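The block underneath contains the structure these notes are about, expressed in structure tokens.
One protein chain omitted, others in place.
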Amino acid sequence: MTSGIKKLSRYRRHRWAAPALLVVALIGLGTTFSVASEAPAAQNVAVTQQSSQITEGKRIFLQGCSSCHGLNAEGGAIAPSLIGVGAAAVDFQVGTGRMPMADMSQQAMRKKPVYDAVQTAALAAYVASLAPGPQAVDPTSLNYERDGNTAQGGTLFRNNCAMCHNFAAQGGALTLGKYAPTLMGVDPKYIYEAMITGPQSMPKFSDKTISPAEKLSIIKWIKAAQSEPSLGGASLGRVGPVTEGLLAWTLGLGLLIGIAVWLASKAR
Amino acid sequence: MTSDIQKFEDPGLPEHVHRKADHDENAAKAAEKKVAILFVISALGTLLLIGSYYFVKSTTFIFLPIMGDTNAQQLGIGAGLGIALLFIGLGAIQWARTLMPDTEVVAERHEFRSEDKDREDFVATVKERAGAAGLGRRSLIKRSLGLAVGLVGLSPLVLLRDLGPLPRKYLSTTDWKSGTRLVLDPSGRPIKPEDLEVGAVAQVLPELPAGTERTLENIGKDAVLLIRIRPEEFNLDAERLSWTHEGIIAFSKICSHMGCAVALYEQQTKHLLCPCHQSTFDVTRAAKVIFGPAARPLPQLAITVDSEGYLVAKQGFTEPIGPSFWERSS
Partner (left out) sequence: MSKKEQIAGNVANYVDERTGAAKWLKKNLTKVFPDHWSFMLGEIALYSFIILLLTGTFLTFWFDPSQNEVVYNGSYVPLQHVSMSASYASTLHISFDVRGGLLMRQIHHWAALIFMVAIVAHLLRVFFTGAFRKPREFNWLIGVGLLTLGIVEGFLGYSLPDDLLSGTGIRIAEAIIQAIPVVGSYLAFFAFGGAFPGHVFISRIYTVHVLLLPGIFLALITIHLMLVWYQKHTQYPGPGRTEKNVVGYPLMPVYMAKAGGFFFIVFGITAFLGAFASINPIWLYGPYTPGQISAGSQPDWYMGWLDGLVRAAPPLETHAFGHTISWNILIPGLIIPGILFTGMALYPFIESWMTGDKREHHLLDRPRNAPNRTALGAMSLAFMLVALINGGNDIIATHFHLTINGIMWFTRIGLFVVPPIVFVITKRLCLSLQRADRELVLHGRETGRLLMLPHGEFVEVHEPLSAEKIYTLTQHEQNAPLALPDVDQNGVRGATGLKGKLRKRFSVAHAEQVPSPTLTEAKAIEHH
């Protein structure tokens, strides 16, 4: 409970607490409806909207998620419990199209989302109502261009992220067919949510170990790497010497042998 | 094989086929023009190089298909140099192919072996000269010379001794001691157990005494990975369990195989993977090796909290960290 409040205060400090989401947290904390009824009228409306959102979210959940995650999101043989994962996890998993999974492969892939933004928010509200957890991130609060520091972000990235996602955030292999996905083209909001929720194989990066400001620096560095133009020519996938060696053997040696064949041929 | 079987005979060098340019003056002129064009293109390449060097800013980018926004200066200089060089080559080869004489010539080979007479003379000369020098008889000289040359040949071993210090206990020790605080890499902040949620990781280093600067050598043996899981997930003996704190377990980040930083932590499977050679370690079983070439678990660091609630080392590492070496006893 205390850690929940702590988290709350942290998010408020960083201006992510949109009024509606604040109410989600209040419900999550188990405050009774009576507490809300004493609140100002504007908030009251919000709460009503909120509870209808939760109902809608539960409806979607029962239709699309409960077969694996259980009727009460308690988890099952093939899917984890969602109690306490928070809205941020739902926003990340559903918003990036990873959930619902298309098939029972090693790992949920990023794909076109099944649910739209409203439905995702409803699902998030429902899951958040089960137990407190990190809240979904308000993208407007992530002013990484202003608040981040690219060089610091790069150092942090190499310390905490590059081992799985590769030096240029292109992704890399994990055990038994799992992989760390590329971070190219990923919405900053989802990068942030991934760091705080630790989706699938990824560990969590607590705000005390990597502060919110440092997280913004990491995002700024990733975005800088993504938009970096070709400084030295075609990037060859930015995966290191493997593609370089391949190019030397194919294009390099191929061209040279081609010319050597012409050189040794007899002119007419 | 009987002698009445005949092999196919060597028909000899095929007749020389003349090129058009060999007998047609117009064709020869055309060929000459072609070669000249290739050399002119090369000259244009150098102009492109010079132009790009002086007149294109290093901050100019142009869009190219496949390559995207590309640095125009680097591309211009490179493409210019490439054209300049390649077309000199193409021109020279085209010249050789079309206008230089293309009649194949035949040169004879000779056996490399010297004539018997030369060999005998050589042996005789060597014997005579060696005999004159007394190489066969003066064994005292031979032996002492051998000693002298042998010893002076060994002198580099002495002279190179100061390349580095002796390892002594260095490979077996780290900067972790009882009570050393765990601080975050790179920020240097100390860390409390409640800062790590279940499923979280942190890269930490030992807090060094004030005024000590952290070197890469320190990091190379001190780096530690902190992982928090649910305590009931541990599958450890009593001693190793006592080295954890509220589900937080600490391992040396330096691979026990070849020293790479092992930090690919899979939160769901609780496996640690080394990206260099793919050794896989099970965090719940004290980093037992479950796949790959590593032969030993990652050394575990015993941790606890100090009076202010910060995570500290309970004791130093009980075994050398990093790759194996001869003097390592376990």
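Observations on the structure shown:
Note that the chains are named A and B in the order they appear, and that numbering of residues resets to 1 at the start of each chain.
Everything below uses one rule, namely that a residue touches a chain if its C-beta (ideal position, glycine included) is under 8 Å from a C-beta of that chain, and two chains touch if they have at least 3 such contacts.
Just so you know, these numbers come straight off a predicted model, no measurement behind them.
Within the whole complex, the absent chain has one touching residue among B:28, B:62, B:198 or B:219, and that is B:219. Residues of subunit A that touch the chain left out of the display are 106, 150-151, 154-155, 158-159, 162-168, 171-173, 175-177, 179-180, 221, 224-225, 228, 230-236, 238-249, 251-253, 255-257, 259-261, 263-264. Within the complete assembly, residues 1, 4-14, 53, 58, 67, 71, 73-75, 77-79, 81-93, 95-97, 100-102, 104-109, 111-112, 160, 163-167, 170-171, 185, 203, 205, 216-217, 219-221, 223, 253-254, 257-261, 263-264, 275-279, 289, 291-296, 322-330 of subunit B touch the chain that is not shown.
The criterion applied here is as follows: only the chains that are shown with their structure count from here on.
The centroid of the Cα atoms in subunit A and the matching centroid in subunit B are 35 Å apart. Across the complex, subunit B is touched by residues 3, 155-156, 159-160, 163-164, 172, 174-175, 178, 180, 198, 200-206, 208-209, 211, 214, 229-235, 259, 262-263, 265-268 of subunit A.
Of all residues in subunit B, only 17, 19-21, 61, 64, 66-71, 74-75, 78, 89-90, 93, 97-98, 102, 184-187, 191-192, 194-203, 227, 261, 263-269, 271, 273, 275, 278, 280, 291 touch subunit A in the complex they form.
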